[in-house]
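Missing here is one protein chain; the remaining ones are kept as they sit in the complex.
So, subunit A:
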Amino acid sequence: MEFKSRDFSAAKRILKIRKLNVGLTGRPKAAPVLDGIDLDIRAGETHCLVGESGSGKSVTSLAAMGLLPPDALEIQSGLIDLEGFDITAARPAQMRELRARRIAMIFQEPMTALNPVLRVGEQIEEVLNMHTDLSTADAKARTIDMMEQVHLPDVQRIYSAFPHQLSGGQRQRIMIAMALILDPDLLIADEPTTALDVTTQLQILKLIAEMQERHGTAVLFITHDMGVVAEIADTVSVMQKGRIVESAPIRDLLTHPKEDYTKKLLKAVPNLAPRPSRGVSAKSDVITVAGLDMTYGGGGFFRKSEGVKAARDVNFTIAPGRTLGIVGESGSGKSTVARCIMRLIDPTAGKVTVAGTEIAQLSRRQLQPHRKHFQIVFQDPYRSLNPRWTVARSLCEGPINFGTPRDAAMDHAAELMELVDLPRDALDRYPHQFSGGQRQRIAIARAVAMKPDLLVADEAVSALDVSVQAQVLDLLDDIQEKFGVAMLFITHDLRVAAQICDEVLVMQKGLVVEHGPAGGVLSNPTHEYTRNLIEAAPGRRWDFANFRALDSAPANQGATA
């Protein structure tokens, strides 16, 4: 695989951070949030800052922007030098002058980073109004020109559109136009592609590289995704608990990581090589889905509308102990299928047979006794557990509803906690007292408490750090082996699908475009859309866990080691 690893030692140094300490405001004795950060970025260079959530990546970038929330975090000591200007000593007015002009930033969520009530053109133009004396007409012309540079289609229309009328990729292009319109020396990109589909991610990464090339911008790119790092970085710093533990050119870091933490991070990166498939058992299928259709909307008060066909003619079966993955980008209909099967929404047509009962057409009341056969784990463990309930109450509620005596339910809850590797005495705690990974374990325990035949996991590991992701995937694997539960695993991430699925079903715009054993679909895709998805997966040619390229392995293994 090709790395950038360009040498910038001769280029002008744009940002120099030395011994930067950031701590809680007014509490100099408390443990520091950033502890002695050193960082250098030169003109034209892309420096990636990687680490897990809470490692201090975003705090570093906000400190450089002078945007630390003043009532929570403050710079306690150290130097942030932007081309000879010390940011730590800047007055608010000076800092405002620097932003957008010399140092600009784009954020993770293009959904929320743009103001929903202002037209996107106005939002870009505002930068010019704040920092230049351009006339209204000139400002608009320059805005339009910038929007063309970031390859937005139909620029005149998009200029007066509101953010909610644009796609995620278009919104991120608006953010990039906004950040780069004054040609800053340094662009800070804080997880700018994490919320995007892989194919959109690829386009945005290309765009950032193109803009960087054209303007010679230095880029500080923050991400948790080693795949993205491998694609775009010249140099990398690995952060852990507020410190930079290792800093190196990209090739050195990926081939010869020095620190254990870096090795651990790299080993946790999932790759596209599918795991060996489980044997098909002789027992009958747990779930059979036939001709499932789901159309949203339709009807309408004044005129009949067509409605959105979110899923069309979906068919599959899952045997006990096997996992089917549904993969696809946002809007492909994968979550719609999961919700239809859970009967969280009512399918428009088709049959869903779970544990021998056809449930698609049952009324809510008729469905109630069958609910325990199928359980779901949601994406965001921060919102899927009731924050005012203890873990015990969340775990026991379901079984008690189905007639388990309270004592028996409590005993079972304690066993479940052990099953998911959490201490028994944690039962009396509340969700906010756990980390994201632990919460997802609780959510899994809650689903398993019902002894379901089918477990639906809707993007269940997507919100987690890679190392935690790997652990939760292992846990799901264990549970499946122990209880022989069938699993439907919904994910946008092909690498995750490769780790856990026996079979894969690829959806695009509500249609199933490919369906087969995971090995076949992921290594020899027959449909173009699947191929595009695989092509777009960042870092797919690198075997992170073994510090070598995938395409040259294993023949070249000796040469690289």
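Keep in mind that, in the parts below, a residue touches a chain if its C-beta (ideal position, glycine included) is under 8 Å from a C-beta of that chain, and two chains touch if they have at least 3 such contacts; residues count from 1.
Note that contacts and distances are computed from a predicted model.
**Q** Quick one: the chain not pictured, UniProt calls it what, "Periplasmic aromatic aldehyde oxidoreductase, iron-sulfur subunit YagT", "V-type ATP synthase beta chain", "Hydrogenase accessory protein HypB" or "Peptide/nickel transport system permease protein"?
**A** "Peptide/nickel transport system permease protein"
**Q** Which listed residue (A:D38, A:E83, A:E109 or A:D380) would be found touching the missing chain in the intact complex?
**A** Selected residue, touching the omitted chain: A:E109.
**Q** Looking at A:V33, A:L73 or A:L98, which residue reaches the missing chain?
**A** A:L98
**Q** Considering the entire assembly, which residues of subunit A contact the chain that has been omitted?
**A** Against the left-out chain, subunit A lists 65, 67, 71, 95-101, 104-105, 107, 109, 112-118, 126-127, 130-131, 162, 164, 175, 178-179, 301-302.
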